[in-house]
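Here the complex is missing a single protein chain, while all its other protein chains stay put.
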Amino acid sequence: MIRDERIPSDELRRIDEEIRSDWPTGADVDFEEAIAYHESLPERKRFADVLESADKPLLQPRAGVPRLDDQIELLEYLHGEGKADLLPTTIDSYTRDNEYEKAQQGLEKARETGDDTLNGFPAVNHGVEGCRELIEAIDAPIEVRHGTPDARLLAAITFAGGFQSFEGGPISYNIPYTKRHGLEETIERWQFVDRLAGAYTQRGVRINREPFGPLTGTLVPPSIAIAIGIVEGQLAATQGVRSITLGYGQVGNVVQDVAALNALRDLANEYLPDEVVVTTVFHEWMGGFPPDEARANGVISLGGMTAAIAQPDKVITKSPQEFQGVPTMQANAAGLRTTRQVIDMAIEQNIGIDGIVEEQDLIERETRCLMDAIFTHGDGDVVQGTIKAFDSGALDVPFAPSDSAKGAILPARDDDGRVRIFEWADLEMDDDIKEIHKARLSQRADTEGREQSFRMVADDVDAISDGKLIGRP
Amino acid sequence: MIRDERIPSDELRRIDEEIRSDWPTGADVDFEEAIAYHESLPERKRFADVLESADKPLLQPRAGVPRLDDQIELLEYLHGEGKADLLPTTIDSYTRDNEYEKAQQGLEKARETGDDTLNGFPAVNHGVEGCRELIEAIDAPIEVRHGTPDARLLAAITFAGGFQSFEGGPISYNIPYTKRHGLEETIERWQFVDRLAGAYTQRGVRINREPFGPLTGTLVPPSIAIAIGIVEGQLAATQGVRSITLGYGQVGNVVQDVAALNALRDLANEYLPDEVVVTTVFHEWMGGFPPDEARANGVISLGGMTAAIAQPDKVITKSPQEFQGVPTMQANAAGLRTTRQVIDMAIEQNIGIDGIVEEQDLIERETRCLMDAIFTHGDGDVVQGTIKAFDSGALDVPFAPSDSAKGAILPARDDDGRVRIFEWADLEMDDDIKEIHKARLSQRADTEGREQSFRMVADDVDAISDGKLIGRP
Amino acid sequence: MVLNTMSQTVVLGVIGSDAHVVGITILEQAFSAAGFDVVNLGVQTSQEEFAEAAVAHDAGAVLVSSLYGHAEQDCQGFHQVLEEAGVDAATYIGGNLAVGQDDFEETRATFEALGFDRVFDSETDPEEAIAALRDDLGLTTTDTERATISS
Partner (left out) sequence: MVLNTMSQTVVLGVIGSDAHVVGITILEQAFSAAGFDVVNLGVQTSQEEFAEAAVAHDAGAVLVSSLYGHAEQDCQGFHQVLEEAGVDAATYIGGNLAVGQDDFEETRATFEALGFDRVFDSETDPEEAIAALRDDLGLTTTDTERATISS
């Protein structure tokens, strides 16, 4: 039975050798040589150090194209013209499904035709050497961003390739991304990823790990995102990770977003071991965007304003072309600069807003209910607790495609636009908290002169792309 | 000696006939016929009614081109694609200088070549009929915006032409716009404009009047803008105007901007007669813009956010192409939609921020000092008081090109980015208020490790276009 | 929730490799609230899974959702699979059915030719599909309306 225990060294070695044989480039990974390589990197490329020592929110976009030289050009542009502080390398979908053969075909076609035949950078196929060329070409830290349920080989190659930050986790890259992967399976796979990061950490190369905070990106109640982030942080810490960035996706209500980022920071520091350095990342609006760049810039700016008030350590930016899919590099850089301008104008104002403390308190109480449920379900073991709590529905994520979550709860905005829970299903929560949500939603129903119903949920899902925060009738 | 007294009817008639002979189109003005025309306009074109009954901030851009059909097309676009609630017609520079002959040549050249040979719509040359064609073509209220020290003929023609709102005033269209026009002269000219608006008002056609709040648009301390707006409101009220919109230009610090708009609303209602309906207008940042549309969108969005919190009755929007001068109609509409998106997402959140009350109190105390100075200088007459207070420097505007103001005071931002006064010159202000400003600026100097000096002023003037609010070294 | 005794069972799912879950979640709620029995197969559902569920639950209607632009290839042969399994149900499809949906009438014709009884674009309100289904199944509004607000 899988538990929250550190993988022994010999087991680590065994799995490592096994997974490295999945694709030829795995053979080039040499841990000792990789440690020496990381030690040779200049300070400004050390992800954890740069992030943890920043004195204002650092900005990071999303970006990945199949060919190495294109990826270098793209990241240089985002660094130079977009003034990104931290850079990403987004991995393609085939690699996320461990279909390295298909990724190889796509990469070769991209090299022949010059077209972007993959929707990201196939790091496994580029191998250790290809990754290092990228790391060397870009004068800033770079993170691997993907969405891979089984990211073991990807981790082995990118870590050896010089990347010092790796997004994802067993829950956050399962529940929102895939239908049929079991939680037990993804937890086991990610224990290896974390254990490998921990092995580097033990040798002085602190690999930063970042659970994917926004989850399904659609009206996720803050306490659910925070509880899952903390669990993933705990699992990583057990395996020896010491630099953890917990994430949260903007819901659009400034009070709730600031309160959630505060709660995330406070609870993470409380729940995670003292030896872990916790940082936070705020994702600009992950839901549907308006089909209009001008309005999209308004959505992005509201994110920048929220970041200026809450001051997370990092902000993942959006582009004004979000509606149409992958943005041009110019639009991507524009999203960065719009965000930078808003943050830099607002951050020195030290803006304090009313109601943060009360909302933060509510979010923390909700999160503790969920953490207690996990603890109880697992008799003290967070791995078993997580699996069983998702199974019973005591822990759940709205709009989850995965069979591992019930996906039975439904969120809706209250009269101020804060995300509340309309349908609780089997989510474990104190009754007095449920009453608070009910009262808030009832207030909205009164304002709108209609009953509380799934119609509010449907209207809220489309509201921001339609130009409002709340889906009023 | 000119005083704050209503122009008698016969004098009104005498001046009206005189100024209407300045240019042939003046002959077409017939007051009685014009009243009938206004009465024929549908409710949705009645500026004062639309503005005063709105339940959220209405948006209005700036726009003016020489040819009538182009102006119709431009305003239709801004109404349709930009969703502007209220529309403008910005007048060309020759008309502002009463050079109707040059405006005529420009208009004729524009008609021949199709080029925009004038920087606005020459309403005097288009005459009553041309104005009415515009009013009839556009399904929303339209305001005349200009910058004309002597706007008497422009008012006579545009009022008769169906416009129901008219920007400007004897101080706000003198001090920031022109060097050598005396205040006494512009006050006399604007008494006629207000008196004419009052004559329409008396007949049930409420012409809305809007003093130009931003003044020089460069770090204007809120209390100075508010005091001058109130004076211009008082002068208009004396002449019979009953719908007055007082303006304020964003300084970029959210607390100070919200406090200023609150103070403007409260003090205007206190100082102006009860029979006047007061509304407020917030101008998005009037200073230098970043030479980058992405960053400019951030500046515009901060304005939208401020408007969502302060909830003025109207917002004058900027475009992302502000840096390069007159925007394309697409960019102009984009500025409107970005602003609309931010306001509509944020306004229902009822965001309250800390420190508003204290800052509003300070602004109100400062404004009362200035109003008292004007009262004292004029022995109770606001016209004489204004002239003498500007003459002595007791009332002053920073960066004023006019010889009618000393232009000797200098503003600088404090450590939170609020605009304070660094050089008081002869401005009349209680010593304890001066001490507050001094202490705030001293705090900034400490933060920056430099002495208070004009360098701060220079750095602050460029800061927002350089990507920050405060011009730190 | 008060279930209507006359209610019919509706099988619902996202076809192919598509993982867009929000729309189908809203649809499940809407049809349940309208008094139907809903079997939600979720995202990434194969043609065979639709057919099996329709048989197992004796479905009156099969509702297919697709939002990622590959609906046409995912639905090739779908009605033959249903027929071979012995499914006799109304079939609807809705969502973003073609990349660059400039001419929806053309898209509608394409999917009607594939065998669907009704074709909806992504802007369709759930209420419209519910009304259509009541029509097609010969139900009156009163048969189901009691249930709409009782959750």
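Labels for the chains are A, B and C, by order of writing; each one numbers its residues from 1.
One rule holds for everything that comes next: contacts are C-beta pairs under 8 Å (C-beta built on N, C-alpha and C of every residue); 3 or more make two chains touch, one makes a residue touch a chain.
This structure is a prediction, so every number in the text was calculated from the model and none was measured.
> What are the shown chains in contact with the chain that isn't displayed?
Counted over the whole complex, the chain not pictured touches B.
> One chain is left out of this view; which of B:241, B:400 or B:469 touches it in the full complex?
Candidates B:241, B:400 or B:469; residue touching the omitted chain: B:400.
> So that we can see where the missing chain sits, which residues of chain B does it touch?
Considering the whole complex, chain B reaches the absent chain at 177-180, 216, 218, 398-401, 403, 407, 410, 451, 453-454, 457-458, 461.
Quick note on the criterion: only the chains that are shown with their structure count from here on.
> Taking the touch definition from the header, please name the shape of the chain graph: line, ring, star, complete or other.
If you draw each chain as a dot and join those that touch, you get an open line.
> Indicate the whole-number Å distance between the mean C-alpha point of chain A and the mean C-alpha point of chain B.
Distance between chain centres: 46 Å.
> Using mean CA coordinates as chain centres, what's the chain B-chain C distance in Å?
The computed centroid separation for chain B versus chain C comes out at 57 Å.
> Determine the centre-to-centre distance between chain A and chain C, using the mean Cα coordinates as centres, and give it in whole Å.
Chain centres of chain A and chain C, defined by C-alpha means, are spaced 33 Å apart.
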